[in-house]
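This report refers to the structure that appears directly beneath it.
Shown here: the complex without one of its protein chains, the others still in place.
Coming up: chain A.
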Amino acid sequence: MTNHVSRRSFLKSAAGTTALVLSISSTPSVLATDTDNSGNVTPCLRFTEDGQIFVCVPIPDMGQGMITTAAQIIAEELDLDPNQTSIEMMAFQGHADAEGRASEGPMPQGAGGSLSTMMVWGPLRHTAAYARDLFLHAAAIRWSVPLNHLETRNGAVYNKNTKVSLPYKYLVSDTRRADYTVLRGNTTPKAAKDRTLIGRDQRNVHALAIATGQPIFGIDSDIPDMKHAVIRRCPHLNGSLVSYDRDALLALPGVKHVIEIARRPDDLSRPRILPAGLAIIADSFWQAKKAADMAEIEWDGSRAAGESSAALKARMAEHLETGEVADSKEGGDLAKAMAEADKVIEATYYHPHWAHACMEPHNCIADVKADSAEIWTSHQSITESINAAAAATDLPISKITSNVMRCGTGLGRKYAPDFVMEACILSKAIGAPVKVTWTREDEMEQDHVNPSAMYRMRAAVDAKGRLTGWHVRTAADGWIRNAAMEPPMGLVDNYRGEWGYIENNVRRGPWRGPQHNTAAWVIQGFLNEVAIAAGKDPLDFLLDLYSRKDFQKLDTWPFPLLEYERFRKILKAVAKDARYGRRMPDGWGQGIAIYHTFSGTCAHVVEIEMIGDTDYRVHKVTSAIDCGLAVNPLGVRAQVEGGINDGLSAAKYGNFRFEDGVPVTNNFDSYQMMRIGEAPPEINVRIMDFGDEDPRGTGEVALPPLIPALTNAIFAASGKRVRTLPISENL
């Protein structure tokens, strides 16, 4: 990343007032000159003389709290109330790479990898600190006082001697005179001890807009003269359009156009980027939907014919026996460890596909003209939304404007290009703006599901009940290697991890906590079995394991350095908070598990009560998370609570099924999800304080360890070991 410091420019409004505009800075260093008169400054902050302060948020908010965190960070440096800022999304500020694709500028503009807060943390603080210093210097010049007589308070510069304060808005014009060279080297964000907002609970700055139904989501956008498209997409996992009756469709009320969308790529042997489809374009969504429902379309689904969830599961079982190993990892002498073991424990685990079920169905408005295009959408990545529009229109990225709105969840699926491409293709075809709205059925049938896998687990323990050997063999239909590549490998000397890949026509993709969301279950669930078989308490067994080393650098993405002293402290904290190990009534049980996801680590104790033999109620979850510096503890707790409930839902019900090459789970009747009636009424979250100066990941960290903590609790309560998900069908 090249050094990118903040630049300022000044905009004149029609009323003759000035606005100070600052671009984002990703480093505290300075340029020789910071004033840009070209008018090309992409705003990060905008101050107007009528007192408005606009925060342009660089990364979309899909529920992870990015907008609130951005406002909070900016407000801290400028001594403002976060609710006094106005929120906008930052325009794309990257550039075209050698192939003409949009690539990230001073910082990434997509949400993923639980990185959002980590990414904006430095740049937003530096940018806001620079703004603050411009105001301070402008006031110093106006009042002819030394800088050190001044400070900022409540959105104003305050003179400590005269006790006079001047709100920023009166200094907007004066910041032209502020001399950046005077500030050189002095612009530093506040020290931790001086902070009044960061590290404290900050409510969602969109809370009022949400509670009153303001149109802030992508699906709420409208532009003049737009048409509505509903698309019938190939219902087969892989296939193409054969025939349909165009005239019959055009005769239906409100229908204006019927347009074929070709599968991309057209080579059916490659994973679909865009499904084959037939778009019905009408004056209203309902007319388009009604016509689409009536369309009689013949598809060629032969390529995926005969594929089913059950057959794929059988292939996985077979692959575990005889299949090829695509990647492996080995250490020590596993055969010897197994031969010398006091006990060898074996088990087979399996999880099906999970659908994303993004709460806001995918949508995009595109207005494609001959030499430019503009889109309005809920997308996880501003950058990738532009690439999607460019791919569909063949326009250079410099001619594309993307307006990314608040996303009604993203969960990994809203990173994909398909819904943006569809809108662009259709708008280009009819020469008018088009809004594409997916139905729930579209969203599930065309999902990029969490991969499915089966695992053969084997462990050796010695006479003292210590783990001495570890063997994982995986047959997966995705690049989910973590279960076969991560600790306890390295904590035990003798290990082997094998990953086998099974191709099929289901489209797989990232789902909240990719890889970890299931690896954590397999590893922490099996460790629990091994502990119990070895006659150990599961907590003691984990503490022994994580006492064997202090650090371990992983070779799986994003290559974290695990700090096991933290693991031990997290486990002890959560055990204490949950009173883990206390006597429980008959039919009740506690389960414990810990996992690292991206750069964060989380542990849970789940308490359940069996309801008969095949159901259970989760009464309480106690959690401890290490997310580095918690910028917004209230938001961190929300992410942990959400991760818990998402994990409970996926574990109990998540099961995307297909038969004869066609998805058969396609709405909330056939794809069940947990509601409040099964959600734990008590959740206690402890945010670990290890004195970190920077935040780590949060959004995806709580979900992975929740599932093994749950299945371990079910075992404690009932003696039944869940090794096949979903639980609702396997208890």
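Here are some notes:
FYI, a contact is a pair of C-beta atoms (placed from the backbone, for glycine too) under 8 Å apart; a residue touches a chain by one contact, two chains touch by 3 or more; residues count from 1.
The definition used in the following text is that contacts and distances are computed from a predicted model.
With the options "Carbon-monoxide dehydrogenase small subunit", "Cytochrome c1", "Isoquinoline 1-oxidoreductase, alpha subunit" or "Lactate utilization protein" in hand, the undepicted chain maps to the protein name "Isoquinoline 1-oxidoreductase, alpha subunit" (source: UniProt).
Note on the undisplayed chain: of the listed residues A:T127, A:T437, A:Q552 or A:T698, the one touching it is A:T437. Note that of A:G16, A:P681 or A:G719, the residue touching the chain absent from this view is A:P681. Of A:W286, A:W557 or A:F690, it is A:W286 that touches the chain left out of the display. Within the set A:G239, A:P451 or A:G643, the residue that contacts the chain not displayed is A:G643. Seen from chain A, the chain kept out of the figure touches residues 61-65, 201, 203-204, 206-208, 210-217, 219-220, 253, 284-287, 290, 357-361, 406-409, 411, 437, 439-440, 634, 638-639, 641-646, 648-649, 667-669, 673, 675-681, 683.
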